[in-house]
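Note that this complex is displayed minus one protein chain, with the remaining chains in position.
Entry: chain A
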Amino acid sequence: MDPQTQNTSLQRLQNVERRVVRVLDIAGGVMDELASPSGPKKEFINSHCREFMQSMKDIQVTLREEIKSVCEYRPFEKCDYNARIANEICLQKLEYVLTQLDDLKKTADRYPSSG
């Protein structure tokens, strides 16, 4: 995975989750290969195990970085609910003004433009 595409820690953590799933899948594949009746294919097992170990390492590295960079939890410092209510009031004002303008337009349309 291209590291530049994950610019938020959230995306990185999501990627870690996906990797864990992939790691489990690899383990399952290896087990199946070992259990195959014709005997396991060596390169297959090798490549899969390599991928497994690499993924585990990546997961560990990413998690360590994220844990180091986690900021401490701050309670809500500023609340913008007041501004939100003010916005709602402004929205109502706008709607009202729009209806007024529509009425004006209707009135103006009633009188044909005199040449």
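Brief remarks on what is shown
Definition applied: contacts are C-beta pairs under 8 Å (C-beta built on N, C-alpha and C of every residue); 3 or more make two chains touch, one makes a residue touch a chain; residues count from 1.
As a working rule, contacts and distances are computed from a predicted model.
One chain of the assembly is not displayed; among "Mediator of RNA polymerase II transcription subunit 17", "4'-phosphopantetheine phosphatase", "TBC1 domain family member 19" or "Small ribosomal subunit protein uS17", its UniProt protein name is "Mediator of RNA polymerase II transcription subunit 17". The missing chain, though absent from the display, is touched by one residue of A:Leu10, A:Cys49, A:Leu63 or A:Leu101; that residue is A:Leu10. Of the listed residues A:Leu63, A:Ile89 or A:Leu104, the one in contact with the hidden chain in the full complex is A:Ile89.
Looking at chain A, the residues touching the absent chain are 10, 14, 17-18, 20-22, 24-25, 27-35, 37, 76, 79, 81-82, 84-86, 88-89, 92-93, 95-96, 99.
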